[in-house]
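I have a structure here, written as structure tokens, and I will follow up with some questions on it.
Only one protein chain is missing; all other protein chains are in place.
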Amino acid sequence: MTALALVPLAPFVAALAIAAFGKRLPARGGWLAVLGILIATIALPFFFDQRINVGIEWFTLGHWHFGLSLHLDGLSWALAMLVAWVALAVNVYAVRYMRPEAGRVRFHAWMTFFVASMLTLILAGSLLLLFIAWEGVGVASYALIAQRHEESEAQRAALKAFLMTRLGDFGLLLGWLMTLHFTGTTDIATLLNAAQSGSLPQGVPLLLAMLFLAAAIGKSAQLPLTAWLPDAMAGPTPVSALIHSATMVAAGVYLVTRLFPLFAAAPPALEVVLWIGGVTAVLAALAATAQADLKRILAWSTVSQLGEMFIALGLGAPIAATFHLITHAAFKACLFLGAGAVERATGSHELGQLGGLYRRLPWITAAFVAAALSLAGLPPFSGYWSEERILAAAAATHAGWAIVLLVLIALAGVYIGRATMATFGPWRQAPRQNRSYKPWIMLAPTLALAIAALALGGLVHQPIGRLLPFAESPPIADGWWKTGAIIAGVVGLAFGVWRTLRGPVPALGKWPGVLGAGVHRLADATAHAALSISTALCALERGFDRLAQRVVAAAWAMAQGTRIGEDRGLWVVNDGFAEMLGAAGERLRPLESGKVFWYSAGVFGWTLLAGIAITLVVWWL
Amino acid sequence: MLTTTIFLPLLFAAIASALPSRNAGAIRWMALIGASLTLAAALTLAAGFNYADHGLQWRMTTAWIPSINANYDVAVTGISLPLIVLTALMLVAVTLYTLRDHDRAKGHACLFLLMATGLMGVFASQDLLLFYLFFEIALVPLYFVIGIWGHENRRYAAMKFFLYTRAGSLAMLLAFLGLYLAMTPHTFSLPAIIAAQPLAGHATAGGLVLLGLLIGFGVKLPTVPIHNWLPDAHVEAPTEGSVFLAALHLKLGAYGLIAVLLPTVAAAATQWWIALVVLGLVSLVYGAFAALGQGDFKRLVAYSSINHMGYVMLAAGIWAATSDPAVRALALAGAVFQMVSHGLLTGAMFFIAGTLQDQAGTRELAAYGGLGRRAPVFAVLLAIAAFGSLGIPGLSGFIAEFQVIGATLAVDLWAALAVILGLIVTTGLYLRVVLVMLMRPATSDILHEPAPRRLAVVAVLLALSVLIGIAPGLLESMIASSASLP
Partner (left out) sequence: MTPIPLTAFLIIAAILFAIGLYTILAQRTAVMVLMGIECILNAVGLNLIAFWRFTAPGDYSGQIFTIIIITVGAIEMALGLAIMMLLYRNRQTVQVDDYTELKG
């Protein structure tokens, strides 16, 4: 079934065509991009429930085989579908969104190239191809963050993103080279078989898992490689929607999921995954509640949600992680597209300059709210179903992690409630609000994603367990946890909204009065603590920045030191030697007077002395 | 056929020198014809390469100095043939690039043709004395190229270059004599020495010969701490001179390391493998850091060459460290691939750097801001070269680097991590270049798109890098047929 290659190739060819002829195409290649992705989107459903493994031998060296192969199973099919559809929606949206900007050919070409690389990454059957695609999405991300390259902020963000993710990438490089060393191929299936059958030497699965985990941490912006993702918001909003929330940053989660049997064979690695995910998720959620910029709230929220997926993986529930990845992609892309529309309508995404947009952007408001509710984990929205699965896995292993998850759900409610109210809420009015803003090319994809955020979870939460090649886990947490999750979501949302209001407002209904002063005070204190912690974490975010800068500064200082050592040290030693020889020559210079008399006198005098010396020596002997 | 290829440039140098000096155009065209014919001859050699034959091919032997048993003995292997083709290719590129330069064209063209003969001769020699002779033929013209056509500080740079490399090649000659004397009957024949391994049982003599060869090839490679001449030579050399220096002259050291040092004193190399590995790692990391600290573009590329050539030294060390033939083959294949890849990528990079220097009159990175807007095609080529140099898949650098890292990993994880450190710094370094030159607003309007002929030269080199990056099998199979050295 080599037709599978069509899926990544169609967008790739489109990317090349846009790069070559973009200037002459409608919408500067935007529609061609959509066409290329559409082909992939249409082709994918035909491969439903198939197991395909096609590949070519790239080259061989001795007994080492460097193969490039595509591998299709339930997992890669589901994620490829997700990537293709979200990419389709975002690219349609981008045609209109990008209209006022410069460099559109570049944008569309890189965007399509990204989709091709991302599809390759997901469908890759060999680690080598996966690595190539992994670097491909990294380069595309770099170029797209730097899209508005006149802004120095965008330059710095692009540099930071590429460097920090590449730091992790080398884990993947070492990982697949080590795989090659131990199995002779870079085939993922071979590696997983070896890991499961225990034929790898002692300690190797753990080492490999840690190396791959480094790559996953970098791509998915987990601690300590988090700082780049919020900064990456300097790119255009469709880029944030597609790359920095829905697909590329989820590649880390996908990598761990894909290699889950390897991680399962190395339990300490899973433990590390769990803790990194947990700490990141909580910190990022707290940080999100303190942001003043709509896109940055969403970025921190993405980090937090990815952390939740890591928690799920660490708890041994890859199905839950994948499910949450899918629903998260839908609702987070929808949120970003909404934010992009807000940005186009008002020219800003600072919360302080927004407000009251529900009148001007009714459809966007509806879509944003649907996605926000999904993020807050309210039934029957998608987020509810996937969070339930993670919660079920946590409740089955350790109640502590289940409580962490409840906290996370509540925090998600707080920040997304705050963001939604501050942007669309009816009490503050944006300065310019008369003109209604309804470009349908931007609205349709947003609404489509909103519908996905609404219904996708409910539709697939049963079949997904059968589709994925992992052991089934309970889809729904039992009674108490389930109720707790819903309550956490509601409380969080309500609290977020309330904080934005700063006082009783009718839109919230009667429940604050009913709950009474006691609950009020308790929640207030907790939230105050949470909010003050999260304000403190704003400093932490700066700390992440500073840490990254510190490392760069240290590297710079080291480089300067090397240069100085080079200039003052080795230079002096080497040149000093030459100068010493030169000075010696200078001393001897007067001997060469140029007078024939002295030369001839020297010759004869020397001969005379030599003759006398020889005579004396002979006589003495 | 091989002899024809080697001496074809020399023949055309003679023809060109017979033309009147006033007619610079005719001389340049004659040089171009000579270079093209050389490339055609080299490609004929490649077409006739027998992949199943692991020995010497296209061999030709004649007595040269019978009294000391030195022969004219040339042949190619899968390791040297890619380098011969690369030499012919770079000769064409340089001749094409300088087609309209009329500053003392005769001497210029003849020196480059002479250098090509020397370089190809080194890559083909199977006799150590002949190797030394060709080595010097390749070396001396470059001294004049730097000294005559170079920039402000050229005398200093040329002198430094010459002194360093002379000292190196004398150490090498002593080592060759050591090998000669160890053989009974005395001979300079490389295959005979490899077959006999005369110093296998003599730790001291073997170590001394190893040291001599290491100094000789280490200077040319160059490896830290004897790399000091390279940045100066690169900075002061004219564009085409630095291209030849980076793309080909550094390969003399690399080739000597792989094809002479390792096979002739294998036992000593195995004993001292740790020194080779450490030298390689230090060059790698030091080169990367030193490059990051530079504000001078040519100097930056020069230091990154030290970083790139560190891979070859590392690969040689890894080869010596292990006895697993598969790992050895991987290390050698990576080293040879790196030589070709570095020749193409850094050759292109120096064409770019030199053109920029000629246009802007300065080498400061900061002065090149806004290149992306002023010269978009040139900027794209620069970006491709930069991303290729930092090892993005799709270009040749990636293939070379992962093979060396893979072989290193099989020996020691920590060494591999040190390589990664170098790679990360290199990434930051080239990203900085791209950032400053492509994304910053223009600081002046001096920069402009160079002549299409020059753009085409750079584009062809990069296209070849992409070609062997996407289809490495073309080169791998050739290398692999010889990568299983003793």
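Per-chain numbering from 1; labels A and B assigned in written order.
Rule of thumb we're sticking to: a residue touches a chain if its C-beta (ideal position, glycine included) is under 8 Å from a C-beta of that chain, and two chains touch if they have at least 3 such contacts.
The model shown is predicted, which means the values in this text are computed figures rather than measured ones.
Shown chains touched by the missing chain in the whole complex: A. Checked against the hidden chain, the listed residues A:Gln353, A:Ser600 or A:Thr615 yield one contact partner: A:Ser600.
Seen across the whole complex, the unshown chain contacts chain A at 588-597, 600-601, 604.
Please note the rule applied: only the chains that are shown with their structure count from here on.
Separating the centre of chain A from that of chain B, both taken as means of CA atoms, is a distance of 38 Å. Taken together, the chain B residues at the contact with chain A in this complex read 163, 225, 228, 286, 289-294, 325-326, 329-330, 333, 372, 387, 392-394, 402-403, 405-406, 409-410, 413, 416-417, 420, 423-425, 427-428, 431-432, 435, 438-441, 472-473, 476-477, 480, 483. Those residues of chain A whose C-beta lies close enough to touch chain B in the complex are 58-59, 61-64, 131-132, 135-136, 139, 142, 146, 149-150, 155, 158-159, 162-163, 166-167, 170, 173-174, 177-178, 180-181, 207, 552, 555-556, 558-560, 562-563, 566, 570-571, 574, 578.
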